[in-house]
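Excluded from the complex is one protein chain; the other protein chains are retained at their positions.
And now, chain A:
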Amino acid sequence: MTRLAIPKTYKLYIGGKFPRSESGRVYEILAKKGDFLANAAKASRKDAREAVVAARAAVGGWAGATAYNRGQVLYRIAELLEGRRAQFVDEIVQTEGVSVAAASAQVDEAIDRWVWYAGWADKYVQVAGNANPVSGPFFNISVPEPTGIVAIVAPQAGGSLLGLVSVVAPALVAGNTVVVIANETMPLSAISLSEVLATSDVPGGVVNILTGSPAEIAPWLASHADVNALDLVGAGDLDWVDLQIAAAETLKRVLPPENGPDAATPSIDRIVAFTETKTVWHTKGLI
């Protein structure tokens, strides 16, 4: 007997919960061959606003956690990704139309990259910070601190899971919270990642995932006064100059679009890009 498939209607991931879009809109996710796979929520500007509110509420706890603890929490996500490996491979095969081997390689690469970034949590400060020489009896110490909320346009080309991981993980390492607009045509990996995050130790609101049109949502995030940084890595097809101009109004840190398979290659620069350096003076003991 043939069984009737039950296609899912996926939701957004905001503040640790899975709400429908405030607008009530959905759009179809199609397989590479054009078959219907599932419905995804089409986020509106108000969903983006709610996501920023949730992200702001989560900044204190996440940035305040010890670096060691953040590293553990991020590593735990990699463990959970490993457990759901088959699901991610299956979804990538369907949405990207690649071979099982290529999909497996992508998932492995994504997990490895996540582990690599998790390791940096309690180490990047030692590399990016400094004890500055000054001409006086003082210690002068510069330390990087998280900038706050990072809005990200995830890479829109193939490699839907790897692209997402490559931009979300580095922003989290320093203690920033994230609002990310997923790959528009291939959002399944992002949705599954949100299900992983919801069952991991990541506090609600630290990662918020919106599915829908980057062209529609990105301008609202770029001009949002409560967003501190903007990663335009996947915004190559948008009017990204306008987005940069809007972001400049509120002095956001901005990373430019990157294209091709080397987009968002793992680098400590991606971590440090979303930090601000705080320098303190301290008297030396007069022994």
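Heads up, the rule we're going with is that a contact is a pair of C-beta atoms (placed from the backbone, for glycine too) under 8 Å apart; a residue touches a chain by one contact, two chains touch by 3 or more; residues count from 1.
In this section, contacts and distances are computed from a predicted model.
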item	value
Among "Urea ABC transporter ATP-binding protein UrtD", "aminomethyltransferase", "Sulfate transport system permease protein CysT" or "Deoxyribose-phosphate aldolase", the UniProt name of the subunit that does not appear here	"Deoxyribose-phosphate aldolase"
Per the touch definition above, residue among A:Arg70, A:Arg113, A:His224 or A:Arg270 touching the missing chain	A:His224
Omitted-chain contact residue, chosen from A:Val52, A:Leu197 or A:Ala273	A:Val52
Residues of chain A (touch criterion as defined above) contacting the omitted chain	49, 52, 56, 220, 223-227, 246, 249
